[in-house]
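Dropping a structure here in structure tokens format, bear with me for questions.
Complex shown without one protein chain; remaining protein chains in place.
Going in written order, the chains are labelled A, B and C, and every chain counts its residues from 1.
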Amino acid sequence: MPEVGRGRVANYIPALARIEPDQFGMAVRTVDGELFGVGAAEAPFSIQSISKVFTLTMALGFDGEALFERVGREPSGNPFNSLVQLEHEAGIPRNPLINAGALVVDDVLLSRTYDAKGAILEFVRDLCGSLDVAYDEEVARSEREWGDRNAALAHFLKSFGNLDNPVADVLDVYVHHCALRMSCAQLTTAFQYLARGGVNQATGERLMSASLTKRANALLLTCGVYDAAGDFAYTVGLPGKSGVGGGIVAVMPNHWCVAVWSPGLNESGNSLAGTRALELFTTKTGISIF
Amino acid sequence: MPEVGRGRVANYIPALARIEPDQFGMAVRTVDGELFGVGAAEAPFSIQSISKVFTLTMALGFDGEALFERVGREPSGNPFNSLVQLEHEAGIPRNPLINAGALVVDDVLLSRTYDAKGAILEFVRDLCGSLDVAYDEEVARSEREWGDRNAALAHFLKSFGNLDNPVADVLDVYVHHCALRMSCAQLTTAFQYLARGGVNQATGERLMSASLTKRANALLLTCGVYDAAGDFAYTVGLPGKSGVGGGIVAVMPNHWCVAVWSPGLNESGNSLAGTRALELFTTKTGISIF
Amino acid sequence: MPEVGRGRVANYIPALARIEPDQFGMAVRTVDGELFGVGAAEAPFSIQSISKVFTLTMALGFDGEALFERVGREPSGNPFNSLVQLEHEAGIPRNPLINAGALVVDDVLLSRTYDAKGAILEFVRDLCGSLDVAYDEEVARSEREWGDRNAALAHFLKSFGNLDNPVADVLDVYVHHCALRMSCAQLTTAFQYLARGGVNQATGERLMSASLTKRANALLLTCGVYDAAGDFAYTVGLPGKSGVGGGIVAVMPNHWCVAVWSPGLNESGNSLAGTRALELFTTKTGISIF
Partner (left out) sequence: MPEVGRGRVANYIPALARIEPDQFGMAVRTVDGELFGVGAAEAPFSIQSISKVFTLTMALGFDGEALFERVGREPSGNPFNSLVQLEHEAGIPRNPLINAGALVVDDVLLSRTYDAKGAILEFVRDLCGSLDVAYDEEVARSEREWGDRNAALAHFLKSFGNLDNPVADVLDVYVHHCALRMSCAQLTTAFQYLARGGVNQATGERLMSASLTKRANALLLTCGVYDAAGDFAYTVGLPGKSGVGGGIVAVMPNHWCVAVWSPGLNESGNSLAGTRALELFTTKTGISIF
């Protein structure tokens, strides 16, 4: 695919800037558990914002839809780290998948758990049915050090009274779950509950009602790929979540989860080759939610 | 349903302001042609912005995806008649379903047809398989007279060079298709091509490829209900298009189309009771695209 | 002066686009009536937005400070023809010297006079003590034809209920006073009332109280040069009003009025050489209001 190796690798933190751009991996796992892999499907990478789906699922488990009193569920139409919208809308982030919204979600987890970082790690390991998932402390530290935009967002939220915990604690949780390292194969396992009506594939445990699972997928579709929601829905046609590490996970409910990874990003911060691979995948198979 | 009769009837033009708010109708038509109706399912009403799906379909037929050089396909995150976004984005409307985008679509139809108003009416009648669809000239006139916001949008687009035809002509086409009168039952017939992979139910004629039909549905999901796309996807879970006349049409691909009508609007300009009815419908049946 | 002939001549209407850029004129007239001229000081040019000071003065004469219920008096911080601010601020233009505000002022004149265009012309002729001032009908027509941005502003104001007269009438008055042709020498006579505490130099008639004259000068300082108010106050240090025809008039209360003309514009739409000439003038003389 000519897109592999093109685009710009995320360079706002040194730990991500030195990734080789011409890598590509893809994995599809069916709701029956069958796995198909291509290229670097087993290579771990920094999942970054993909982790926000995990923290959102945990927060919905704690607070249910009351969460939406502190964060909206509309597409932002602005870059993921914009402060503008937050100012116009008095400290209520547009949705839980942009940075500001994810910070509010992390604040919920800090209030609801004894050890938020530990709880998140345990949650993700349970989803994967594997202990082989960990925080990359170097990436977390680098993100903390260079993360002035996120620090600005957090202080801004705090100034509106929409964070209960200290800014430093919220940022610490945030940079850690963004620094989770996982492979495409692992991600397709972890995201199965969104394809299986809320039931964890690894444990058979129900995480969410079928109705709430549909709603979570709707959130991914309208808010999961930064300010490219319309384009992604148009070309790919699946609920998905991307990260600046170059990963994208997408869900075809009742059928499969698919994950791609390629570090070069397009203008919206989504993997260039990854987006294209998903578009080809749904176009060739003729399968999407629409 | 307690929502019926609540909300605010559109009052920006006299011809709409005098509608009785406590009316409700709903119709579901399967891809096999079976029709189920409730309440005022056969009562004609002013479809307003729902008509933009028809004009968009026509323009895609003429220009294909080249249309997206003149109009985007991202959710707007702003009220439907906002000029702000247009200024920041140099005259390229966010998507073809907000007012500014629909004016560009109408400009395409004016350039591509001899008689745009006639062509639109014929297209809709073909979709319905019936001559019983007409422009409400009084509503069109009232909308023209009170439509300073749309006139502002059109002149603004013109100033950016994104209209080829005279502003007055574009506005004339616009107010006419918004003034189409149709019933819920008729709308479920007319929208069938979006549930049937692009094939007109009334004539069996293919209007769009299966792939483009999926893409059109994706546009409806992300851009069809003004600035409530996230909420509507979250609570209803179907691609849909609403109008300030109180109508909403939604599509469950390969299954059915549903139309509701109730004139009271919520803050986003969507039918209050209609949105609630669709939410109940997809929640009770457990059927949505997610 | 090396700036003469540089910058971009206003090209949004054909009638202005064909002006030779390398022209320069300057005139200073003291409150005692003495006149000093340099270069093309007697050459008439299209005064464009400078005319807004005349219409504002007339409207203040009719409505007094009640005018400020329909228009603000804050610098805009945005380009002169922005619709953004107008939307955020619900149809109340920031100040009477940006386009939107000037349209509201023209609406006042239409309501308060039998023949607004005639009344404006008579007012300006009285200020000059000369009949040798006229509308350039070709410029007015060209501006009307190409003025979609102003038409958008006017319809937008109308949609907020902040115009009482028909949009077409308001635009007709607007394009006419913008199309007044005057020379630097004439402008220094016409603006004398702002240097002389409200008293017309030509007739000795009082147009405004001394207090209101000070206030009008304050408006010029904060709002007279589009979104360059800060820079102009910083470098020139005088209340002034510019036009896209390349003219600028500035006032040193109790001392003199100065007018410059050179058609090349800077990024803010102010005469490049004119701004520089005024900066040199106040720096060399050491005389400014600060």
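The rule we apply is simple: a contact is a pair of C-beta atoms (placed from the backbone, for glycine too) under 8 Å apart; a residue touches a chain by one contact, two chains touch by 3 or more.
This one's a predicted model, so the numbers in the text were calculated from it and none came from an experiment.
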Omitted chain - touching chains that are shown: A, C
Selected from A:Arg70, A:Arg94, A:Lys158 or A:Arg276 as touching the chain missing from the view: A:Lys158
Among C:Arg94, C:Lys117 or C:Arg276, residue touching the chain not depicted: C:Arg94
Hidden-chain contact residue, picked from the options C:Pro2, C:Gly204 or C:Gly286: C:Gly286
Contact residue for the chain not shown (choose from A:Asp32, A:Glu69 or A:Asp148): A:Asp148
On subunit A, residues whose C-beta touches the chain left out of the figure: 82-84, 86-88, 148-149, 151-156, 158-159, 167
For subunit C, residues in touch with the removed chain: 72-78, 85, 94-95, 210-211, 213-215, 217-219, 221-223, 227-231, 233-235, 237, 239, 253, 283, 286, 288-290
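In the analysis below, only the chains that are shown with their structure count from here on.
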Third chains touching both subunit B and subunit A: none
Length of the line joining the C-alpha centres of subunit A and subunit B, rounded to whole Å: 32
Inter-centroid spacing, subunit C versus subunit A (mean Cα positions, whole Å): 54
Residues of subunit B whose C-beta touches two or more other chains: none
